[in-house]
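In this view, the complex is presented without one of its protein chains, the others remaining in place.
Entry: subunit A
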């Protein structure tokens, strides 16, 4: 049971405050900000307690989204709810920022009223909510298809994101204004996150992939969409693939609106996408990657005669080369020593498949001993691989029925992110 919901800016300004049960005072807001800013690194910020009141919060769009409760409520429910709330606000207002929340406060109050009643969560589905919501969203920027300066689709700013007009995905979903209408667009994103640990001897110790298929739909009326996956897609460890080309995952879960009657035989997901963004399928694969991990590192750590630490790192990308010309040294690379984290940060803007890069770092370390060489490492990689899924999952087709009147645009995008890619030395 949620007692209050409030949204604070990163500076602690009250943007939205709604009390559902009248059991806690408004001073809770300031108390929360006091507590959250006083947290030290080691303390788990997830659930905080002040007297009888428990705070659960998440951070999204640079804002604090907070719910309080006095009962022994479920933090899972509250965190899931706050995540949905941010998604809803994003759907309705276009993007998440202090400004957009401020501009649409009346709309957000209205949303909150429908979404939660007396602390009981009612619904977070855009489809149901659009029957009740009266207020129009106010967009912060006039929409332009050609404005690509917006934040990238997958949360990070990248140069490779030009696969689709990304700004299209940051406008309000629900809008009755005519100028934007008629843009019948649907985005299907396959997003995978990789966690890899490679041991010091080069052996793959752990490799997990978490993936999801996300649909963002701008179509006002779309009765059914059929998403065809690879036909040889299989779930579970027991099924052995006959000809090796199979795409396999360990576990799969689906959005409750997905109908699976054609899934078993044809690997087709049937969805009636409501307007807005939703994750239709999530899957995982542990330890058994179909291909080699995308990056290999060949490190050598030494102590030179002058007592300096020498780190020679050779990094190779094992993805298939897309073009014949290979850049062997990229001029845009940069490296930086971060004394606070005791780390060296090496940045490589582009890394073509099949290429190899190397770097030599010389570090002055006082009191360097042979034993301190053991302390070096591990190497962690952050990267994004566009147009690539490491499980090999592909979308065969995307069919809408009934056939949409007028032009409709369907975008399918793939990307693999590093979640935690660690190479031990």
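Keep this in mind: contacts are C-beta pairs under 8 Å (C-beta built on N, C-alpha and C of every residue); 3 or more make two chains touch, one makes a residue touch a chain; residues count from 1.
Simple rule for what comes next: contacts and distances are computed from a predicted model.
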Undisplayed chain, where the name is taken from the UniProt record, one of "Transporter", "AP complex subunit beta", "Origin of replication complex subunit 5" or "C2H2-type domain-containing protein": "AP complex subunit beta"
Residue touching the undisplayed chain, where the options are A:10, A:43 or A:291: A:43
Contact residue for the chain not shown (choose from A:1, A:87, A:215 or A:268): A:1
Subunit A, residues in touch with the chain not shown (by the definition above): 1, 13-17, 19-22, 26, 41-47, 49, 52, 54, 58, 69-77, 79-81, 83, 99, 102-106, 109-110, 113, 117-118, 120-125, 132, 134-135, 138, 140, 193, 195, 197, 206, 208, 210, 250-251, 253-256, 279, 282, 284, 286-287, 341-343, 369, 371-372, 374-375, 377-378, 380, 419-420, 422, 424
